[in-house]
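What you see is the complex with one protein chain gone and the rest in place.
On to subunit A.
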Amino acid sequence: MTEAETDTENVPQSKYTKDKKVGEGTYAVVYLGVQKHTKRKIAIKEIKTGLFKDGLDMSALREVKYLQELRHPNVIELVDVFGTSNNLNLVLEFLPCDLEVLIKSKDIMFLAADIKSWLLMTFRGLHHCHRMSILHRDLKPNNLLLAPDGQLKIADFGLARGLGNLNEDLSSNVVTRWYRAPELLFGAKHYTAAIDIWSVGIIFAELMLRIPYLPGKDDVDQLDVTFKALGTPTEQIWPNVSNLPLYNSLRVYPPPSRQELRNRFIAATDKALDLMISMTQLDPSRRCNTSQALLHEYFTELPSPTDPKNLPKNKPNEPTVESNGNTTKRRKVE
């Protein structure tokens, strides 16, 4: 059985160059390169094989599975997949920056319009995932990548999962801790796209605060931090919550008043606050969905979202261009 082992017909790897190793993760090495015939910059994620006793890595396979179907301006593009001597290579579009880097660059000012623009693009991408019945399950600033033209792209679908079947148990051990929705913290085995909405809500808060909103030190602390900020869920505001496997209400915090939230998010308009509150409802069934979020008045009130190409980039010394007539001065929003 040797016929198909070497794909000699149109050697796909010769279509790309692997120029520079830029990162190494647990299951992949990432190279920068160029798609030769278009001169387009690309990133090649070479999945390490042979490392896993159970064959091809599951995260990599899932990433391929979902990215093959998700084609959207705000979802990272899988340009190609090819194999070289039992190595799986994902050719992805080149995305030089991510939101986490920008949030941490304290010398870059975020305008309210910039935050709105990023949030809008995040929701557009996420709306596409959700209407395809795909949950991302690991949304965080680090996975929201930024293209040279300013477009935001949702990336890293290694934890994603389609909601294809009924009544099957899902793992609650998903999403990076700080962005994990309360139903996951309580160990829910059935959950919905609302877990992604929660994550985006926390990212929204982080964009405004410029520091992580709910930075729990461990899983137990995460519950405490979350409920300190947003109140402890009770049967009254979240029916049946006490039936969840890990439910506990060791410390009961009252829900925050509107004024408390206003004080915390000083620069947020009422509409911005409304949307954030709607995304961070403790009861997942009360959280808004992507359609409701996209139609929220926050996106239509002034200032208009910044044109992606004018969004701040990761070049601290370069003065940012302001082309929007209605923008205010760039400042840190906190």
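Assume a residue touches a chain if its C-beta (ideal position, glycine included) is under 8 Å from a C-beta of that chain, and two chains touch if they have at least 3 such contacts; residues count from 1.
Criterion: contacts and distances are computed from a predicted model.
Engineer: As a check of understanding, state which of "Probable electron transfer flavoprotein subunit beta", "2Fe-2S ferredoxin", "Ras-related protein Rab-7a" or "Cyclin-like domain-containing protein" is the UniProt name of the chain not shown.
Structural biologist: "Cyclin-like domain-containing protein"
Engineer: Given the contact definition stated above, which residue among A:18, A:41, A:62 or A:264 touches the chain not shown here?
Structural biologist: Among A:18, A:41, A:62 or A:264, only A:62 touches the chain that is not shown.
Engineer: Among A:28, A:88, A:223 or A:241, which one touches the chain that has been omitted from the display?
Structural biologist: A:88
Engineer: Using the document's definition of touch, tell me which of A:34, A:132, A:237 or A:273 contacts the absent chain.
Structural biologist: A:132
Engineer: If the missing chain were put back, which residues of subunit A would it touch?
Structural biologist: With respect to the unshown chain, the touching residues of subunit A are 1, 3-5, 7, 49, 53-56, 58, 61-62, 64-66, 68-69, 71, 81, 83, 86, 88, 131-132, 161-162, 164-166, 168.
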